[in-house]
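With one protein chain withheld, the remaining protein chains of the complex are depicted in position.
Labels for the chains are A, B and C, by order of writing; each one numbers its residues from 1.
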Amino acid sequence: MAEKLLEIRNVTKRFGGFHALTDVSLHVEKNERFGLIGPNGSGKTTLINCISGALRNEGGSILFAGTEIGAMPAYRRTRLGIARSFQIPKPFTSMTLLENLCIPLEYTAHAKSHGADVASEAMEILDQIGLADRADKLPADLTQIDMRKLELARAMAAKPQLLISDEAMAGLSANEVDGILEILFKLNEGGITIIMIEHIMRAVMSFSERIVVLDAGEKIAEGTPDEVVNNKEVERAYLGE
Amino acid sequence: MKSKGHLLHIAVALAVVLVAFLITNSMENRYYYKASYVVLQYVVLATAWNILGGYTGYVNFGTAAFFAMGSYTAVALIKLWKPPLYVLLVAGGAVSGLLGLGIGYLTLRLRGVFFSIATLALAVVLQMFMTNWEFVGGGAGTAILKPRSVPFFSNYDEFLFFVMASLAVAAVFVAWLIENSWVGRGMAAIRDNEEAAECMGVPILKLKLFATTVSGAMMGIAGAPFSYFVVFIEPSSAFHLDYAVNSLAMPMVGGTTTWLGPLIGAVLVGTAQQIATVTLSAEMNLLIVGSLLVGFVVFAPEGLVGLFRKLRGRAMGRSA
Amino acid sequence: MFSFELFINALVAGLLLGGFYAAFSLGLSLSFGLLDVVNIAHPAFIIFGSYLTFYVNENFGVDPILAGLLFAVPFYFLGVAVYRIYYNVFEKTGAESLRGLVFFFGIFFLIEVLLIITFGVDYRLVRAPYIGKTFHIGSLGVAWRLFVPFLVGTALTIGLYQFLSKTFFGKAVMGVAQDSLAVRLMGADPIRIKTIAFGIGIATATLAGSLLIIIGPVEPAIGREYIGRVFAITVLGGLGSMSGVFLAALIIGVAESFTASFIGPSWALAVSFGILLICLAVRPAGLFGR
Partner (left out) sequence: MQKIRMASRVWMVALLAVWMVVSFGAPAAHAAKPLKIGFSMALTGGLAAAGKAALLAMQIWAEDVNKKGGLLGRKVELVYYDDQTKPANVPGIYAKMLDVDKVDFVVSGYGTNLIVPALPIVMERNMVFMTLFGLAANAKFKYPNYFQIMPSGPSPKTDWSRGFFEIAKKQSPKPRTIALLSADAEFARNAVAGARANAKKYGLKIVYDKTYPPGTPDFTPVVRAIKAANPDMVYIGSYPPGSVGITKAVREVGLNAKMFGGGMVGLQFTAIQMNLGPMLNNIVNYHFWVPEKTLNFPGVNAFLKKYQAKAPGAKLDPLGYYLPPFAYAYVQILGQAIEATKGFDQQKIADYIRKNTHSTVVGKVKFGKNGEWANSRALMVQFQGITKSGDINQFNKAGVMPVLYPDSVKSGKIQYPFK
């Protein structure tokens, strides 16, 4: 039995009268490739916001590597090893790509020794992801695909144990999707656990070892990609009745 | 490389202070000291405003409140036991710094605009308290007698000029330090995208509180010698909206992302205002500030520093 | 010093004042609350309205309320123009938060200066038959000077409320506030809707301006005294809720009136700002917010 890196127990979140998440429980194992899917408005983004700390869950608990993190501010969760990319890229617009990467390096990877020389490290990551030649550019000058890559590169710079990739491939061409998938596989081989949230089924199904399906704030299915595809509940959720 | 940069800047800063001191010993004309004092005071205020507004992206409309609290702290102490000026500076800075910390703690969890509104309200509330606090003169105001003489300087005006020049140098130096440190880079991340910054491990609340505190303290320090400068202090002039407008317009004109921006803005706009005061009518003075503010925000959002860079970039592009 | 008569009169005076405050704050609630445009210059537009009212009242004897209604039309277009600039320069580029605020602050300042240059700094007043007269209901005295603004403020609230909740366009405005993507899917242009809504917000400013100058004398810089107050009301009312704004305005009005009657007028403003600061710290969605 593999070690549980992230464990979510009975998490609930409301916005006013609207139940965004009801009693959701799931776990992610160490070094797993984990898929999270569900129709629009099913609560995926709310759930990862609760994990990353942008939102606070109301009921239940969230454990990361055995530590309860539900009450922690987001930056401390990042320092524990949870990094995320955003669905709509949120780069630091006034900084070059290199400087963008220096922020997580300085504040997370080297949080204890501020001022360490992080530029060369940032350059390495840019090199890995294929943005090295644009290190001096501003995010505004990037193409859609490079923007996605920057988003991932910045998350990588936080040196996470767990990387949450929030629809990193939306709007990309098939070739570009493969490019991103390749990066994610490589990261996973390097020992990083990955949660992928994605609408592009081809990508999730080929990437994930295990998938959880959310619908209307509740978990309706869990299993291998094959199991999930053949699940009736899932079919109903996606196609409607 | 890094420590060399520090040394150079410290040397430049000390040199400016020394020059200010030498000027006081060679020039007699009082007007230049008074006018320069006002301009230098705005260098401090604009730089202070920019640490929060320009670096971190939170708009403070309450500069007057922080400035006036520094002044009134000094007035209270002068009424109590007439301490030396450096005590006033420290106390004024402490009170306004705490004020910044408090207002930051109250509102910085919210969207930035609420912080701005709160600072607006803060100025009104504090003005009301000062108006009702009879010990420091209340609404009627109070006259402050400045010390007759001071060692090394031939009169107190020169001394105040020297103090304010040193404070301006110190303020710009602090801004430079912050800008070029991990703290400054974290602030810039907050300004660019707060949510992303936090997810990249930046402790946003702590940094924002640091910014409000330092910025508030610097404004308070700038306000501390004010009562000696005007010798008469009353709430409506100490809390004058001009401080809020100018300390915001100056960085906008100069450029908000570097320490140089507020310095350029304060010197240009401040000097222009001093000249306008003695040449044009004051309506024109206000009109100029207002138009500059709107004009720069609309047409040159990066300020003069940004314009300058753009021009040079173009020139370099051509030569390359 | 406490008596029932004083109490009831303070209550009524506060409610009347509140009705006027509502007229003052509705436009801001529309732009700030619904459109997310932090129009800090709103009070300046109001003072501008006061001066136009003064001008036609002084020179042509036009009734102030009528003047306010007349100028609503040009003010609408003024609002449209301001929003167009704001949109093109700030919203489109996503730079609205900091620079947009500063932009409106500059507008505030410019309006004030232009008023000073045109009209001078003297206090200006208007004449109308109902100023200075009172009617009585038992021991309750009600000044027309305050009752008229209250009525107009109430009417304006009801009008805007009906407009936003009943008409197609109003619903589109509410839609923009919640989700501009959804509005675009409905086939409406959110920018056009925002432009019109902002124009309406500025149009209310002239009416509020004529009410202001009915109540008391006006000088160019008086708008500053109101910035904090209108934001207090707007935030307290729960951004963008017309009925919430009205209730919040009444609460602030009554709070000020009671403070003035029983504690002393010097603390009246502090009470409303105290309410604002507490509200921001404890419940930023406002008392009546969602």
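Just so we're on the same page, a contact is a pair of C-beta atoms (placed from the backbone, for glycine too) under 8 Å apart; a residue touches a chain by one contact, two chains touch by 3 or more.
None of these values were measured; they are calculated from a predicted model.
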The complex has one chain that is not drawn here; which of the drawn chains does it touch? B, C
List every residue of subunit C that touches the chain not included in the displayed model. 1, 3, 5-6, 9-10, 13-14, 16-17, 20, 116, 120-125, 127, 131-134, 141, 143, 145-146, 212, 215-217, 219, 221-222, 225-226, 256-258, 260-262, 264-266, 268-269
Residue numbers in subunit B that touch the chain omitted from display: 12, 28-39, 128, 131-132, 138-141, 143, 145-146, 155, 157, 226, 229-237, 240, 242, 260, 263-264, 267-268, 271, 274-275, 277-278, 281-283, 285-286, 308, 312
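We take it that only the chains that are shown with their structure count from here on.
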Moving only between chains that touch, what is the shortest number of steps from subunit A to subunit B? 1
What whole-number Å value describes the gap between the mean CA coordinates of subunit A and subunit C? 45
Distance in whole angstrom between the CA centres of subunit B and subunit C is 32
Multi-chain contacts in subunit C: which residues touch at least two other chains? none
Contacts from subunit B onto subunit C in the complex sit at residues 53, 57, 59, 61, 106-107, 110, 112-114, 116-118, 120-122, 124-125, 128-129, 131-132, 191, 241, 245, 248-249, 252, 283, 286-287, 289-291, 293-294, 297-298, 301
Subunit B-facing residues of subunit C, complex: 38, 40, 85, 89, 95, 97-99, 101-103, 105-107, 109-110, 112-114, 116-117, 224, 227-228, 231-232, 235, 266-267, 269-270, 273-274, 276-277, 280-281, 284
In the complex with subunit B, residue positions of subunit A that touch it: 52-54, 73-76, 78-79, 83-84, 86, 90-95, 99, 102-104, 106-108, 111, 114-115, 154, 157-158
